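Removed: one protein chain of the complex. Kept in place: all other protein chains.
== subunit A ==
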Amino acid sequence: MIHARALTRTFKVKKERVEAVRGLDLDVEAGQLTAFLGPNGAGKSTTLRILTTLLPPTSGTATVAGHDVATEPAAVRARIGYVGQRSSAGEEFRVRDELVTQGRCYGLRPREAAARADELLDLLDLAPLAKRTPGTLSGGQRRRLDLAIGLVHRPDLLFLDEPSTGLDPKSRAEIWQHILRLREAYGTTLFLTTHYLEEADTMAERVVIIDNGRVIADGTPEQLKNDLAGDLVTLTTGTADDAARAAAAVGGTAEGTTVRLRVPNAAAAMPECLRTLDAKLVEVVTAETTRPTLDDVFLALTGRSLADDDIPA
């Protein structure tokens, strides 16, 4: 569905060349739900803009839904849907009118566009809001409207840029419910960016992490966490001295009376670890294991935390 090869994009900012995307390769198969992660300025949005034909690549090629984004943008546009970071509906226009307009943009006849608009209003629980303007909607309602607009032409591939950012937990859950239902019903390929790592972890089948304009990790959330981060074992001891000795014995780091170490499989490593410490006469007070997060993966890869990043408004 998406095939990008050696994609680059440079900008000129105040006479300086900024390489936003530098040699990105990406393949996404039909039907996949892929989460695209990375810190601000990593090239996420630029990549998304290239793939959705909003921005021509400086070099490299990208084929999206079977067509080249640079040479056949119209064919790509007809096949993809896009829900941007900002609100899709114009402020002056009524909810239903915008849905009808969107259908007309894809060449539907007025009657077809109207029927499709009503269908989507029902599908996304927007029917009571049909005559309102976007300014009078709640954040969650606006996002549902954005989703409805992106679905008018039943795209095979839908790009979602931060679909749940800025929403309250209930609205986030609702949006996800709609996204997943859509996928189940139509097998739509979904490619999304998100700032919520736990969302990517639980919802996505595949996670692609980008940093400095390049893909630095790619796999299922489980693979990435197992291969790149590993489980965290946290032990506490009675004294700081014991902690230091324990750290030396099992290969971890000590901080006060706490010892931390990363292992591929904590459940298997724990008994061995405790036996070793027992033999060294270190008294372990508590022992705990934690599964890694995607943030741990990013930390392991770059030495930086994704969570430190400011969430854009």
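One rule holds in what follows: a residue touches a chain if its C-beta (ideal position, glycine included) is under 8 Å from a C-beta of that chain, and two chains touch if they have at least 3 such contacts; residues count from 1.
One rule holds in what follows: contacts and distances are computed from a predicted model.
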Candidate names "Transport permease protein", "Act minimal PKS ketosynthase (KS/KS alpha)", "NADPH--hemoprotein reductase" or "Glutamyl-tRNA(Gln) amidotransferase subunit A"; UniProt protein name, chain not shown: "Transport permease protein"
Message: In the whole complex, not just what's shown, which of A:4, A:62, A:80 or A:294 touches the removed chain?
response: A:80
Query: Looking at the whole complex, which of A:54, A:115, A:130 or A:301 touches the chain that is not displayed?
result: A:54
- line: Filtering A:102, A:189, A:257 or A:293 for touch with the omitted chain leaves A:102
Field: Identified contact with the non-displayed chain, of A:35, A:149 or A:228
entry: A:149
Query: Which residues does subunit A use to touch the chain missing from this display?
result: 11, 46, 49, 52-56, 74, 77-78, 80-82, 84-94, 97-98, 101-102, 104-107, 146, 149-150
